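Every protein chain except one is present and positioned as in the full complex.
Let's turn to subunit A:
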Amino acid sequence: MSRNNVFLVVILTCLAATLGGIKWYQSEYSSGAVEPIVLYLPLPHPYCNAVGEGGYAYAEDTGTGVRVVVGQESTQANVNTNVESMYTLGHQGFAIYPVDPAGSKGLFARLNDGGRQVVCYGAEPMEGSAASFAVATDTRQAASQAAEELIRLMGGHGKILNVLESLTDANTPVRKAAIEAVVAKYPGVEIVQTVGDVTTEAKAREKIESALVARGDEVDGVVCTGYTTTVAASVLLSERNAKSGTKRIHFVGLDTDERVLEAIRLGYVDATLAQNPFGHGYISCALIDLMQQGWKPVEPYQFIDSGSVVVTKDNVDDFQSGIQQVTEQIVAELKGRYLVQP
């Protein structure tokens, strides 16, 4: 036998013996304890940070162990890699943003087969998935609310630039349909152009700027139903509306980045729809915690609307209290309305 082959046999034998010894010791003398709940955030992002704060707050309020984990990128492959690693550690409940609603189905099935609770937040999973709950903004209602608010600001007539976000996001077609349905109700209102397929702020800025350069005189209002598009449009419209003598273009967006709130505060843009990311984290953890205590879902799958509030100059500094009330009300209703004792 050659020297390399001898080394290989020695290394593999030593490794097997060492791992066997560790396994024996651990089974005799030690037991690992892990947090029962994992709140998985797909990537570092302001929305995810706010969801994470909800998870930390739940842990602090109740003393339940919540592990908040941030992924490296918002892809299903990355979610699967990280969540499966945590599954093997023994965490019992997972709150997950379904990055790809269809793609999450396999992961949720595996978690469920392993006896783990799964709750989705931020968006709904695909029909027939193993998730018991989805805690999210009612996408259709929020988009309708934003369109109604914009048309009200425009005085019930005018032309709208509809800015959509990623084509691969399951919420995008829902938002598009909702906005078109609202516009169809008003004879004096039309969508002059729809732009989309935007995943970054830079891309959003480029597309919105091109549309405004081409049709700025025609456009009376802009509606954005995604975070990146809302930030980009706010910055652009702030620059434009701040100039004296230019036609005022009304704007309603979605989400509450500080740049958007500041533009509202200064009166450069009109409104944005605040979602409840804190509640997404907090309520998801509460659901998992209760299920681990033995509470059972009333239905195999339930959607919990986490609520949304229109933020204008009038409430820009105190809208959070309204959102907080919605969260508290939902948490108070969990036992009985969504979960029952077996």
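Definition applied: contacts are C-beta pairs under 8 Å (C-beta built on N, C-alpha and C of every residue); 3 or more make two chains touch, one makes a residue touch a chain; residues count from 1.
Note that contacts and distances are computed from a predicted model.
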Absent chain [UniProt protein name; select from "2-oxoglutarate oxidoreductase subunit KorB", "Diiron oxygenase", "ABC transporter permease" or "Lactate utilization protein"]: "ABC transporter permease"
Touch criterion as defined above, residue of A:Glu84, A:Glu258, A:Asp314 or A:Glu333 at the omitted chain: A:Glu84
Subunit A residues that touch the omitted chain in the full complex: 2, 4-5, 7-8, 11-12, 14-15, 18-19, 22-23, 26, 30-32, 34, 44, 67, 69-73, 75-78, 80-82, 84-90, 100, 102-107, 109-110, 114, 126, 166-168, 197
